[in-house]
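Note that one protein chain of the assembly has been removed; the remaining protein chains are unaltered in position.
Labels A and B are assigned to the chains in the order they are written; within every chain, residues are numbered from 1.
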Amino acid sequence: MRQPISIGSWPVWRQLTAADPFGRAAAVRSSHSASLEARTATADRVVKSICPYCAVGCAQNVYVRDERVVQIEGDPDSPVSRGRLCPKGAATLQLTTDSGRLEKVLYRPPHAREWRELDLDTAMDMIADRVIRTRRDTWEWEYDGLQVNRTMGIASLGGATLDNEENYLIKKLFTGLGVVQVENQARVCHSSTVIGLGTSFGRGGATTFMQDLQHSDCIIIEGSNFAEAHPVGFQWVMEAKARGATVIHVDPRFTRTSALADLHVPIRAGADIAFLGGIINKVLTEEKDFREYVLAYTNASTIVGEQFRDTEDLDGLFSGFDADVHQYDETSWQYEGTQVATSSGDRDVAYERRLAARRQVNPAGRGEKFGSGTAALDGDPRQDPTLRDPRCVYQILKRHFSRYTPEMVERVTGIPQDVFDQVCRHLIEASGPERTSAFVYAVGWTQHTDGSQFIRAASILQLLLGNIGRPGGGIQALRGHASIQGSTDIPTLFNLLPGYIPMPHAHRQGDFDDFIDGDAARKGFWSNLRAYMASMLKAWWGPVAQPENGFCFDYLPRITGSHSAYDTTLEQLKGTCKGYFLLGENPAVGSANARMQRLGMAKLDWLVVRDFSLIESATWWKDGPEIESGELSTEQIGTEVFFMPAAAHTEKSGSFTNTNRMLQWHHQAVEPAGDQRSELWFTYHLGRIIRAKLAGSTDPMDRPILDLTWDYPTEGRTGEPMAEAVLAEINGWDGDGRPLSNYNELRDDGSTTCGVWIYCGVYADGINQSARRKPGQEQNWIGAEWSWAWPANRRVLYNRASARPDGQPWSERKRLVWWDEQAGRWTGHDVPDFEPTKRPDYQPPEGAEGVAALRGTDAFIMQADGLGWLYVPTGVLDGPLPTHYEPQDSPVRNPLYGQQRNPARLLRPHPENRYQPSGSEPGAEIFPYVVTTYRLTEHFTAGAMTRNNPYLAELQPEFFCEVSPELATERGLEHAGWATIVTARNAIEARVLVTSRMAPLRVDGRVIHQIGLPFHWGPNGYSRGDAANELSAISLDPNSHIQEVKAFSADIRPGRRPRGSSRPAMVRDYQRRAGITERTGTEV
Amino acid sequence: MTFDLREAAGTGTDPATAGGYRDHPERVGFFTDTSVCIGCKACEVACKEWNAVPEDGLLFTGMSYDNSVGLGADTWRHVAFIEQPRQLGRQETYLAPTELPGDLKQAAAGRTPVSLGMPASAPPDGAVGAVREMDFRWLMSSDVCKHCTHAACLDVCPTGSLFRTEFGTVVVQEDICNGCGYCVPACPFGVIDKRPSDGRVWKCTMCYDRLSVGQEPACAKSCPTDSIQFGELEELRERAGRRVLALQAAGVGSARLYGADPDDGVGGAGAFFLLLDEPEVYGLPPDPVVTTRDLPAMWRRVGVAAAGLLIGLIAVAMPVGGRRTGGHR
């Protein structure tokens, strides 16, 4: 501030002496201006990092000065983001340094009214004690006469925001403790993706990567709001657009994505299968399929057994439906000449069906094991390359979709026929040898009671059009959190072990061999399951795991059905589940029927919440909606609550797996403050303390935890485990301790160790490949030397299909990977997704097994038959083909079939989870509108990471609903006023945004209004509001157990909602008026 | 007092040269191409993070997705959202059902209309009508200080707090500003404003501190779609010229440049825009003029008036109607 006192520093003097007589510029420059320094230029160091919000995985530079983070901005070197950030990414500094983050551990004793502070060590000790006690109290050696070795008393939730290394340790520790109820956001987010893509292609991840979208000739964005939910990834759509691509957005709402599209096609929420089915029908009837591709790479010609009956024959049901248990028996869906009975996956299903009949368990959602693998097929099915056999998949497909005419599409979806034709024209014209089209979707498709089938429908279409495995083609599943792909791969999910190996199921007394026999495919890469599994068990139980003891296979706890997050809620309500870890998830806002989540937590003995700030899931006992309404009272809630402040991504090292299976390392920039700790720290030390407390125990239930390999080097003030050491374990090593470089090196004799087989190679040569940062500008668009992607650093999956069967590119323009005859190997821009030297004309010898059984044209190497599956004979529980059903709660009667809803959907009837009358049922008119829920660019998921952040909160400060002018007029809603929205579950209030972007639709002769609700708000934080999930019901996709939050019915009325006990009274009144009972909506 | 402001600011010549800088860098600026803006507001946030601009209050406006209302002391980048019943190029939106059913029309007839609060579709007094041919587009545009060639804010600043940098940009020097507030009504674009809590005025600095070390402004750097392009002004103007032609050729007839003309009322803006509708629809003045353009005329009249006053007041004291005797009493 002090200015030197001399006449020369007086601007008037300078005005006279310098060439700035008017005193506008040089003469008046102040000392402050002269001393300005950009803090990016004066930082002590720049630390490479990755945005902690969404799965685009934008690279960040973290600037540190005096051991404080002073700035975070985009890293221009990233080939994905090119230095750009969306508002959330741009607000990362505020997120990590000055939002509502807590530094101290808080503790709420049972029945207490307030938090109190607790010493970190004491808290860790208390938590360890509680785990040990609850585990002892609830240990099950057997369930229903079968060995299970587990506890149902403890559950954990969360992981998508965490590093792979953290998820890995969490899964390892909890599995070692016998905890099976380990879940994360993947369940509620994209679990149906894994089934949809996995069963169709062999791997459950996006088939392509965002940068490659620039090569698309037509991009159909449907079920995704690309520009808002993945803004930085959207630049690749703009690149495609700049090169002449057509961009189409199919969405119930006109969004910021629509604003930039060529065509916006409004659709009724939940009607996409009808729309996609319509396109499939058109492609088939007009023979617009890419026939050469279809014949070579799909199962179009495979003959299906004659027992199979289609929905055409059974009014919306497939053959094999058991109405008593609402489940299918897949036997009749099989190919001719293959059997299903011996396959273990189906043995599980049969077992589950038996239990289900006794209302004991719900099916376990086995389909997710197709995340990187296939269903086992026994025998060689017959094929008809002419595609004329009436029982070949092609003909079945044709008949199945014949009903999906343009008129029918219009009746179901509300999309007029000429608009439908327009979309078909663009898509079909932009597919073929010279052109490719891509589909982009996200949770607008996944979160339905038949979500897996939405994705199946797109998979079928893209296979028919020959768009899979080719540049500019593919299905781009846009995943959610920074590392949700990782938490699916590693995973913290109840039904999977790392790398999509299924969790063992209780019904089999069987051993390791049984397990492998049952689940491994005879053909393809999945036939190496034994090696993958043995290496994983070696990683967990080290020297104790030996071939003789089945590599400690028996240490694994067994599942007996579904233990997914929503089942855990019910277990909590029942009182079975007594201890709960929330490791970065906020179910009191983010999960369907949020109220039920809180009521479940209120029954717990203890709850550990690890988060940045006091989220709704941590404070419901004190200020939740049920306290306000008087339904719960704080003093009567016995749950003991620990709040543990979490370290942010800038305060720890680790890898995130982005939406395109790419593992990107973020380096620690600074130490966390106070009691803030990483999940790696928490998990490692919790395990350490528990093991110390149990040391010397001779109880056999403690063997798995005591034998667990648990010695990670630690560093720094806090004793943080070294994340790279965990990554090295994930990658694995050979008998000599040398890092492996490829999963082909894995052995089944116990000589190799590998925590996550699909990640094998990420630490090749002892180098952290996920930390590679060769600038995008110095590479081609593949960017192969920027970080590392599974599998084997491939970016476009199934890229063998980018070449003709003879190995040459389909066209010059769309070259990607091809056979180099001279070199005798596959080559190209990307890493070939094929055995590098297997000739295109290779034919397996008679009786070949495993990888050798794959032909030189089998582009889908993870599939048992090497083919892309148009028809899925096994693995999708609600049918081999997608069929349109209405959502659980829908104001519309299904125009296609007598079957209204997905017959195999999973319901959880409960007094707090009532369903509504649908279609033409009496009482359906009480809930006449369709609600859909979604995101805004400015906020993130359940909101804790943005609503506490003033810079983001001010951009979307209040919860609102979007309604059309027509609906506003019909219901007398006032723009910017308030509305109350009611379902059979709850009533909430929102500000009203009347907008033409919401359009009424004409569906089956009626006008259907849709109401849009962004789901980010909750009662805590800086910007507050009601949570949309108070309204939604727990009604699930049978394959993935994902909840239906994208389409349900509701009523809307002007004004604010009632307060106190009048709110539940209002809901009861609605239930009464609609005649709702415990049976409503539960019929087949 | 004779001076020519336009000459002083250097029409045609570079404002930094006119301001006495020798060997200064090329003039830099922004070309904001609103036709590719996705309204993500990354620019708003990146600006706030870099400059530690305070939060501007939680206000639900109902103005589409714009809740930051406009530029001010605490909002240096502002993204406008405009929902319009107009077509964008050849975009097809299908936001109208084939026909509006009679019952809905009837229901509508009995009710008071809903205000959409949208700029080009303000509610009429009285009735809701059914319109045929529902075109629709959603315009988004990120606004910022124009860094005018002839910057009124700078001209009127009595302290030299506002000054022209060597990059040709206009910056408030926070150690100088005394909060006189003169620049606020001087700016024809409604950009600069006073922060009540602090007493000083604030606005976009075009990240002066970053420019000095060769870094791109924070907002432009973050923009996911390159809607905000930063660079040398001359080159940006050329690029923008080509861009507007390309858009028009592709059927986006409403594309036009705003602030790119060096002969406009502010001598051309250092931050100019490609807009898809009239400027006023975005809250921009259609024909802004730097107020000091008229200042010479004002000074002349002030001179005349002052002289008149001096003479007049002397004259009224002069004896009138013959000889005045010494005092009346």
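As a convention for this text, contacts are C-beta pairs under 8 Å (C-beta built on N, C-alpha and C of every residue); 3 or more make two chains touch, one makes a residue touch a chain.
Simple rule for what comes next: contacts and distances are computed from a predicted model.
**Student:** Write down which listed name, "Formylmethanofuran--tetrahydromethanopterin formyltransferase", "NADH-quinone oxidoreductase subunit J", "Polysulfide reductase NrfD" or "Sugar ABC transporter permease", is the UniProt protein name of the chain that is not shown.
**Tutor:** Of the names offered in "Formylmethanofuran--tetrahydromethanopterin formyltransferase", "NADH-quinone oxidoreductase subunit J", "Polysulfide reductase NrfD" or "Sugar ABC transporter permease", the one UniProt assigns to the missing chain is "Polysulfide reductase NrfD".
**Student:** In the complete assembly, which of B:Cys187, B:Met206, B:Cys223 or B:Ala271 touches the absent chain?
**Tutor:** Considering the complete complex, B:Cys187 is the one touching the chain left out.
**Student:** Can you tell me which of A:Met238, A:Leu680 or A:Leu993 touches the chain that was removed from the display?
**Tutor:** For the chain that is not drawn, the touching residue is A:Met238.
**Student:** Considering the whole complex rather than only what is displayed, give the residues of subunit A touching the chain that is not shown.
**Tutor:** 10-12, 15, 22-24, 27-28, 214-218, 238-247, 259-263, 287-288, 290-291, 416, 418, 422, 425-426, 428-435, 471-472, 780-781, 812-816, 829, 964-966, 969, 996, 999
Note that only the chains that are shown with their structure count from here on.
**Student:** Can you check how far apart subunit A and subunit B are, centre to centre, with Cα atoms defining each centre and the answer in Å?
**Tutor:** 43
**Student:** Would you pull the subunit A residues touching subunit B in the complex into a rising list?
**Tutor:** 1, 11, 18-33, 36-38, 40-41, 71-74, 83-91, 93-94, 227-228, 231-232, 234-235, 238, 254, 256-266, 414-416, 419, 422, 936-938, 950-958, 960, 965-966, 968-970, 972-976, 991-997, 999-1002, 1007, 1022-1023
**Student:** Inside the complex, what are the residues of subunit B that reach subunit A?
**Tutor:** Touch residues, subunit B against subunit A: 3, 8-9, 15-16, 18-22, 36, 38-42, 44-46, 48-50, 55-62, 64-65, 67-68, 83, 85, 88, 90-101, 104, 107-108, 111-117, 121, 128, 134, 136-140, 154-155, 160-161, 163-166, 171, 173-176, 207-210, 212-213, 215, 218, 221-226.
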